[in-house]
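What follows is one structure encoded as structure tokens, with my remarks underneath.
Let's turn to subunit A:
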Amino acid sequence: MKMQKSDIVKLLLDRGYSVFDLYHNQIALAVKKENLLNDLIFLRSIGFEHLSFITAVDFIDEGEFEVVYHIWSYTHKVHILVKVRVDRNNPVVPTIINLWEQAQFYEQEVHEFFGIKFEGNNDLSPLFLENWVDIPPLRKDFDTREFSIRLYDAEVDGGDR
Partner candidate 1 sequence: MELPPAMTSRWDVERFGVGPMATPRQADVLLVTGYVSLKTLKRIIRTYEQMPEPKWVLAFGSCTVNGGIYWDSYNTITNLAEYIPVDITVSGCMPRPEAVIDALQTLMKMIQSGEAGAYKKYKENYEYYKANQDRVLKKTVPVLGQTPKNDLEGKDEDAKE
Partner candidate 2 sequence: MMAVLRVFLFGIFAIFIGLLFMGIGRKVIARIQLRYGPPFYQAFLDVGKLFARKSITHNFVMDLGMVMALGGLLATMLFVPIAGHVAVKTSTNLIVIMYLMAIGYLGMAMAVAASGNPNATIGVSRALTMMLGYEVPFFTVILGLIIVNGTSSLELISQSQAGSILNWNMIKFPLAFIAAEIALQAMMGEKPFDAMIAPAEIASGPMVELSGKYLGLAFLTHAVSIFVETAIIVNLFMGGASNIFTFVLKQFEIYLITIFIEAVFPRFKIEQAVKFLWTVPIGIAVLQLLLILL
């Protein structure tokens, strides 16, 4: 049973979500982290079965991280960005590995690059970096250029070796 995007927006508004209409088939949805799991279960039950990926954005000026879950419905052909805002000083989000298995690796990735903890996920070991002792690299206050210059003697104009 295919629903139009407008129907989905209406359904979500009725349930009291804050919905942002983005493009012809994209919706953004801001949820609270306490309700995240329930909301995702609800979305999945109405046909949003494909988790594209999980990513995060560092809004350093607002002192918050935003974790974004990209969810697509093969039946309705609608893409939803489910967003959770968490405090930058204590970034904890409930895990969703019980909903989608592949979330395990996305959560590991987000944890590694942003330092966001996923409550309930026991294996948040680093996936990509080895022996990393600085702050997580994708945070806005991490300066990769300065890092490269200090550690690898990178030269700004390519150097003349």
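One rule holds for everything that comes next: a residue touches a chain if its C-beta (ideal position, glycine included) is under 8 Å from a C-beta of that chain, and two chains touch if they have at least 3 such contacts; residues count from 1.
How were these candidates chosen? In short, all candidates are chains of the complex that A comes from, given by their letters.
Since we're looking at a predicted model, the values are computed, not measured.
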Of the candidates 1 or 2, the one touching subunit A in this complex is 1
For subunit A, which residues are in contact with candidate 1 within the complex? 89-91, 111-112, 115, 117, 122-126, 128-137, 141-155, 158-159, 161
